[in-house]
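Only one protein chain is missing from this complex, and each of the others stays in its spot.
Letters A, B and C mark the chains in the order given here, with residues in each chain numbered from 1 onward.
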């Protein structure tokens, strides 16, 4: 009906505000644009801050009428929304700015929070939401992957430090420096800012590279299985239900 | 029969024209070859432009007789072909050049369009077509991955800009510059043209690297599941049908 | 009961000791911290060495009461624990240091062993343990991947050496040097310290890059299948059992 069309229009407007906002934050960080269009950027920020605040208050107020919180009492529904991932993102998107409005603070810290506004957009894309859901559901296993990779990284770093600390004291002279090399290598990034130059170092790097390839297979395997499992269940229900 | 053999010969000739064309575009961009063999390259382009135009007109004309458009009326079949992926590639492969023929324009822009001709080759490979089909079918989920990765990139860029804008103002002085670093890192490319040098920057980069590895698992999981699902369905039909 | 709460407290304390230990090893390798806080680092190492030794002795002593070794005799249970992955990690975490205590030896070698203590943490995380289990169960297939990749690397190295030994004698003048390039490329690391500059070299690198992408799919496929298979079995049992 009319409400539906209006709701869709509001959604589109909010998405536009989010995108305009991000582009403005990015461009504002360029000195020449900041100087020339500073007023425009300030206006965009002020207007969108008001919009996002109104949006947050309305969502909080309307929470009891929303589907997942439908059967809860009004207060419990609002607390649930406020503590949900979407609610927290909505809050982070506005809170620090009111704070900064009262207490003057560093611009760059605010920029990070303003960028978090991007994730407000997830609400409007079912595909994106279900991807984030899978990541959230498998968080334990994914954190397990991160911990295993970090463990491999510290051992690889100590080994590389042992092999090259004397020949590259400025780059691999301490274990934290070697840890940077290990993480960049295990993540298959390979910036090339720290590279082993001795035979022993290259052998350690080779082992680390192979371990990295195997480690990288873990999150992929976890997520592929999670997708397959979900589809399998759905098929199962469709077929036998 | 004879028609079948002739059709296969035409297919092979068209594939040869496509490959010769791409090689010619690539070599023509090298000044020394362009000077020496300019006439040959011009001839190749003119001949293949005529061939591809004739091919397009014939395909458009013969569309109603083709299998997927078999039961449609002649006009609807032609419109369908013209708007299909294959039809659009066929059109892009010829249209700009007739335009450029009339209005002189920049050579390098045309080169990009001429390279698109490569995708005409997909028609002749069932394996390639089915891979492109999977990509097309999962486009929503894949675009979701791209959007999530971009979102992570803008937050990582703002954080890195916060950490290193003062120490590397020429490389990370603005958020768009930091965004380039974030995308190169999340994609596990790691050119090494922008690398964090402070402890805070390296910690942010470490978190970004781990997020990149997890993010990279999403498209792989989507596509692996899509393949598995297709095979599962086929097996199901074979077994129970 | 009380025992349960106490056991959980001990677990948390041991995890804290492990983490403090790793951070101390990493920071101790930085000269300025080592000089200033040397006494603290020495104390941390001595205390945690005593703790880990006591832990090892107690685990060895209590092995017969533990679940997987429950029905075995006391001696067999202890030998089993001592030779298990967890038991070996526990031993490596303490043995070299008592040895180093008696015979003075190189600090950096010990650092590597001290970093191995990280893997003691796997005991406390079911997710991490099950990931390591999957890696262990698929070790044969994963070693097969490593061997195939090494084989491809030696052939690619010989080919690259053939193409570029004369133009880059300092970087690709010998096959072991070219092997370093091949491994860095097949692992999709791409440090950029060795890069082909001739046309022949770039063509060989292109083939190597494609082989690397295909090779990288093997461990991912193995691990994804192992995860899926385990879940499939569990579902099967749940559904039909």
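Note that a contact is a pair of C-beta atoms (placed from the backbone, for glycine too) under 8 Å apart; a residue touches a chain by one contact, two chains touch by 3 or more.
Every value quoted in this text rests on a predicted model; they were computed, and no experiment measured them.
Asker: Shown chains touched by the missing chain?
Answerer: By the stated touch criterion, the chain not on view contacts A, B, C.
Asker: With the full complex in mind, choose from B:51, B:86, B:100 or B:115 the residue touching the hidden chain.
Answerer: B:115
Asker: From the list B:60, B:82 or B:131, which touches the chain that is not on show?
Answerer: B:131
Asker: For the chain left out of this view, which of C:49, C:82, C:100 or C:158 touches it?
Answerer: If we include the chain that is not displayed, C:158 is the one touching it.
Asker: Since one chain has been left out of the picture, which residues of chain C touch it in the full complex?
Answerer: 140-141, 143-145, 147-148, 150-151, 154-155, 157-159, 161-162, 165, 173-176, 179, 185, 188-192, 195, 199, 202, 205-206, 209-210, 212-214, 216-218, 220-222, 224-225, 228-229, 232
Asker: Can you name the residues of chain A that touch the chain not displayed here?
Answerer: 188-192, 220, 224
Asker: List every residue of chain B that touches the chain not included in the displayed model.
Answerer: Residues of chain B in contact with the hidden chain: 22, 25-27, 29-31, 108-109, 111-112, 114-116, 118-119, 121-122, 125, 127-128, 130-132, 134-135, 142, 145-146, 149, 176, 180, 183-184, 187-193, 216, 219-220, 222-228, 231, 235.
Going forward, only the chains that are shown with their structure count from here on.
Asker: Same or different interface residues for chain A and chain B, judged by whether over half of the residue numbers are used by both?
Answerer: Shared-number fraction below one half, so different.
Asker: Relative to the centroid of every protein C-alpha atom displayed, which chain's own C-alpha centroid is closest?
Answerer: A
Asker: From the C-alpha centre of chain A to that of chain B, how far is it in Å?
Answerer: 27
Asker: Give, as an integer number of Å, the spacing between the C-alpha centres of chain C and chain B.
Answerer: 39
Asker: Could you tell me which residues belong to chain B and also touch two or more other chains?
Answerer: As it turns out, chain B has residues touching two or more other chains at 188-192, 220, 224.
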